[in-house]
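Here the complex is missing one protein chain, while the rest keep their positions.
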Amino acid sequence: MSGPQRSGGDPVSLLQVEGLVAGYGPAQVLHGVDLTVGEGEVVVVLGANGAGKTTLMRAIAGLLPSRGTIAFAGHRLGNRRAELVVRAGISLVPQGRGTFTALTVLENLRVGAAVRTDRDGVAADIEHWFGVFPVLRDRAKQVAGTLSGGEQQMLAVARALMSRPRLLLCDEISLGLAPKVVAGLFEVLGRINAESGTALLLVEQNAELALALAGRAYLLEVGRVAGQGAAGEFRDNDAVRRAYLGY
Amino acid sequence: MPAPFVLTRGTWPHRLLLLAIAALAVLALLWASGLAQFRVSQLTSVFIYAIAISGLNLATGYTGLLSIGHSAFFGLGAYTTGVLVMRYNWDPLATIAPAVALCFAVGFLIGLPALRIRGLYLALVTLAVGVAFPELVRRFSSLTGGARGLVIRRRLLNPPPWSGFGPGERTQWLFWLSAVTLGAVLLLVHLLVRSRAGLAMVATRDNEIAAAASGVRVATVKTSVFGLSGAVTGLAGCLFAMYLAALSPDGSFTLLKSIEFITGLVIGGAATRLGPVVGAFAVVYIPYLTSSLNPSNVSQGQLSGVLFGVVLILIIFLMPDGVVGGLSRLSGRLVQLRPARVNTPTPPAPEENNHEASPLPGGRDDRDLTARGVQ
Partner (left out) sequence: MSLLLDRLFDGITNGCVYAIMALALVIVFRGSGTINFAQGELALFTTYIAWWLTTLGAPIWAGLVVSAVAGLVLGAGIERTLIRPVRRRNDMAVLIVCLGLFTALNALAGLLWNSETKVMPSIFPNGLDDYVAIGGARLYFDGLGVWLVVLVVVALMFLLFNRTRLGLHMRAVANAPESAALSGVRTGRVLMFGWAVSAAIGAVAGVLVTPLSPQQLGLQTMFPILIYASAAALFGGLDSPIGAVVGGLVLGVLQQLIMGYVGFIGDTLPQTAALTIIVAVLVVRPTGLFGTRQLERV
């Protein structure tokens, strides 16, 4: 299952990252990353721990200052803060979920709609997500900190989508979750991509499921893109399989 | 930009430079002691403040334990000297030992809560101590003279015969006593900071968990440092009592004095050895200058209060490393000190800013601390 295919370098890419350099103080992590995500595409970024995958996500989302170019829907994002990047149409599900543990499930979703002004639309969306993740409806008034890992992850995804982004960034959403839960999440992501055309940029340790969903993949090594291509190629590549898929 | 001139520690050029600086310092002191009484007295107060701020520097600058209550140590040292001299007829110099010991003990005790509570909470505990001290002094008025204050008869503060100063030369005596004490304190701080203990302090400040994981006994560090810090500021208090000869709980031992110490520390540069001296000059001369600019004495205290607050905020914004921190960065472009042994890794280039890692504005220590890599 994969979204509409576009080859890299297509001039109408939704997200275009060129020469991205970012890091933390004196320790730079990314040393010039080039990456594109097309409209409605599903792209996966693979790499070992420390390769810079999370830094990449955080830089695109505006949580880190960076050098180089990040262009979205034709406009350069500059070094915009996260609050403004969301308004441009990019939403991040951060590593560790980032749910508001002191707020209820319902309140979490409402905060996710912070950029929206259509109250009825927001209410309808909340209903929609309760339909997709019924367990959230059951726990609507419960404080989010009391939810299980899987439930919080669902909540995090739903919250990120409340702003109706054109591009959803997911940082290791499978981390710490049972396989069944992960499979369910990916299935939902696939549906979202197919139904609403939201592009997905995934960072995943669980490369197999991610590659099954994705159209294209990048391999990040020590802050640089070491390889890219169609997802199928990656799965069929012995070296990649051994290194990142474990078999 | 021309490459910095490199000096290696332990070599003759370095030793000569140190000798030259020391000689200059002594000459400057000799010259200063010949100035008008009033100026000499003013400089004495600068030295005393420098000692007090150095004490604060140990806890707040080098170990990252913000203390808003160091006025209590200052007062404890001062009142110990005052009470022992006036009520029990002790010789003033002899009171220093018990005062310092007492301050060390109290500081150590305050360090104990620091083990469980950190940062902001610890600051509040020190605030409590700073606020409680004047109240306690007023409460135990039979011992301390309470709100009326404690006056120390000048006769009892005369210079000892072995000092070479006569009974009328108290100002000179205190000037030199304070100067020498300050020199000793600065030397002590210098040796401490460059020792393994100093490393432990900075490690605790920068990343306590990593420090503990590396074998630093964080509990020991915190309590000992607070004790030592209190002891040094208490020492300043003893000298202050001899200097002022009249103590009152609401005069110089309130929270405002603590804020003055912090202001001086920040202006001079936290975690620098000479910063407290620069800061002391600022703390003494700012009120003095405002009073000479503003002829009506009625609002003089207020004016200098505004100035202190504004200066404190400006320094945080413009020169977070303080004067000495900023200067040492500039001078690093001209002269660079290398450690003694040849096969140790070179210290980081002067242009690097390590602001991210230091929890205190001005957390940059001397660039030649070889183990700077402990972050």
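Read from first to last, the chains carry the letters A and B; within each, the first residue is number 1.
In this section, contacts are C-beta pairs under 8 Å (C-beta built on N, C-alpha and C of every residue); 3 or more make two chains touch, one makes a residue touch a chain.
Since the model is a prediction, treat every value here as computed from it, not as a measurement.
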- Note on the structure: Neighbours of the unshown chain, displayed set only, are A, B
- Option from A:Leu103, A:Ala183 or A:Ala212 whose C-beta touches the chain left out: A:Leu103
- Item | Option touching the unshown chain, where B:Gly75, B:Pro113, B:Gly145 or B:Gly332 are the choices | B:Pro113
- Of B:Ala97, B:Val310 or B:Val335, the one touching the omitted chain in the full complex: B:Val310
- Item | Residue in contact with the excluded chain [from B:Ala36, B:Ile209 or B:Leu330] | B:Ile209
- Message: What does the interface between chain A and the hidden chain look like in terms of residue numbers?
- Response: 61-63, 81-83, 86-87, 91-92, 94, 98-103, 107, 110-112, 114-115, 159-160, 162-163
- Those residues of chain B that touch the unshown chain are 64, 66, 68, 113, 116-121, 123-125, 127-128, 131-132, 135-136, 138-139, 209, 255-256, 259, 262-263, 266, 298-299, 301-306, 308-313, 316-317, 320, 355, 358-361
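As a working rule, only the chains that are shown with their structure count from here on.
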- Per the C-alpha centroid definition, the whole-Å distance linking chain A and chain B comes out as 52
